[in-house]
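Note that one protein chain is taken out, while the other chains of the complex remain in position.
Going by the order they are written in, the chains are A and B; count residues from 1 in each one.
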Amino acid sequence: MRGGALVLVRLALLAAVLLLWEGLPRSGIVNPMLLPPLSDVLDALVVILGRPDVHHALGITAAEVVVAFAIAVPLGTALGVLSAENEYFGEIFRPMLFYVFSIPKSIFLPMFILVFGIGFPQKVAYAAFSTVFIVIMSASAAVESVKAEHLLVARSYGATRQQILRRVYLPSMLPILLEALRISMIFNFTGVMIAEMYASRVGIGRLIADWGENFEMAKLLAGVILLAAAAMAFNEAVRSLEARCSTWRA
Amino acid sequence: MQYMAGVSGERAGAMKAAVDVRGLSHVYDGRDGAVPALQDIDLTVPAGRFVVIVGPSGCGKTSLLMMLAGLRLPTSGTILCDGRPIAKPDPARVGVVFQEASLYPWLTAVENVEFPLVLKRAPRAERRARAEAMLRLVGLDGFGARHPHELSGGMKQRVSIARGLVQDPPVLLMDEPFAALDEQTRMTMGHELLRIWSQTAKTVVFITHSLTEAVYLADEVLVMSARPGRILDRITIDLPRPRTYQMMATEEFGRLRERIWEQIRTTP
Partner (left out) sequence: MSWPAPRTVRRLIGVLILVLWEAIPRLGILPELFIPPLTKTLNVLWLDRAIYAAALLVTLYEVAVAMLIACGAGILIGSVVGGVAGLRRLMLPVFSSLYAVPIVILYPVFTAWFGIGSESKIVFAGVYGFFPVMLSTAAGIRTIDEQYLLAARSMGASLPQLIARVVIPASIPTVLTGLRLGGALTIIGVVVSEMLTSANGIGYLVTKNRTTLDSPRVFAAIIVILALSVVYDIAVRFIERRTLVWQTAGRGASAGPTRALPAQASA
């Protein structure tokens, strides 16, 4: 099946799903109280996009996402690079890092709440906390991906440390760093959502949790669609950037 | 015993050509249209001969081998093996040894060798005995219980050869089997292969990039051109058997190598 045909089939599948979403609740096969028809959800989407309180919530969430990212990425990168450059340090921490990933980090939310109370700093701190580990791992992997041979060649030609950084490390690491950025953002966004849904008075996560509790299903689903679209948009944008930087990779 | 082709001694005296290819051509669908891969290949290998095919990368030697093995069908031409056409894989007639040993890591060496017999549902005792006999033949007696990851590159290829021979096919096809080995192991393995061949009197069609290997092993070297692959020359290697390492230093050896290289180098 070639490219064009693939897109058509996918669109057809999407259309089928959308049709079901509209038809099943309207015909009563599925309880419309639980799953409002697509048209109702889209109406709700338009409505919430116009509401100032929703704008406010989106703004807060966006701020949390950005600030948490701005903390986690430099911190994680520094630690990751350190862990890759210093073998001893790396040997100690790598197994611990893997363990961390199988632990539900949300269990530490109460600690953050106890320390920071409920508010912006707590959510940012928690999101940064959930993100920093993947950044460490990715940065470490990125450094290690720079082939030893490439470095050797550069050094044998007398390249200075600065030149090696710019001309060997950077181009080599760029695609991996972009991918790391993309994945870290997914972690980050998830962290912010969990913190907002768990204990927060503001933010879009809080809003959709409230809508859920009040069975305002149309708004809830509209919110879900909105957030999903935002997440996917960011993801695809970085992915296409990655692709452009990766043309040289096998 | 219907899963085995019969004792090789019967084959030695057969007048029938072991492998007979007539007018084989192959064209495949590339990204930008039809690509001629092989062109009018005529090839007759008498029983019991060791034939080596050399050629530049991409000339279609592997495709040719795939067709001899029945793994691929040519667009035109016929392939006869032992007088009968080959249209699908028939391990009782044609054994195949690949470049990557492709042994199954979850099976032990002996289990890998008896795998073709398992596929034919041969009784356990018989297939185990047969597999162990093959391992002995390739010099791996006692290694049957090892897993592939415990074996060296050369040993893995020996197991692969044993597997190719387990159903006693009259023809053995080998696609650059030693390419992944280091030079010293290659030389040892080449020597070993000749020993195994002399003890079993199979017909061997062997593909390689190495001119030295070709001259060392072959009764006859077929030189293929670049795509579309054609047979450019058939060079008989008259060196006495059994071949020895010392022969590699002789003038005769050097001349034969040069002749092959000349052909490959100068033909467009």
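What we mean here is this: a contact is a pair of C-beta atoms (placed from the backbone, for glycine too) under 8 Å apart; a residue touches a chain by one contact, two chains touch by 3 or more.
Owing to the predicted nature of the structure, the values given are computational and were not obtained by experimental measurement.
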Which residue among A:V9, A:A78, A:L165 or A:A243 touches the omitted chain? A:V9
Of A:A70, A:V115 or A:L152, which one is in contact with the hidden chain? A:V115
Among A:R26, A:H56, A:K105 or A:H150, which one is in touch with the chain left out? A:K105
Tell me which of A:L19, A:V47, A:A78 or A:M232 is the one touching the absent chain. A:M232
Of B:E100, B:D141 or B:D182, which one is in contact with the hidden chain? B:E100
On chain B, residues whose C-beta touches the chain left out of the figure: 69-71, 88-91, 96, 98, 100, 102, 104-106, 115-116, 118-120, 147, 149, 163
Chain A residues touching the chain left out here are 1, 6, 9-10, 34-35, 88, 91-92, 95-96, 99, 101-111, 113-115, 130-131, 134, 137-138, 140-141, 176, 179-180, 182-183, 186-191, 193-194, 197-198, 205, 208-209, 211-213, 215, 217, 220-221, 223-224, 227-228, 231-232, 234-236
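Operating definition for what follows: only the chains that are shown with their structure count from here on.
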Any idea how many Å lie between the Cα centroids of chain A and chain B? 53
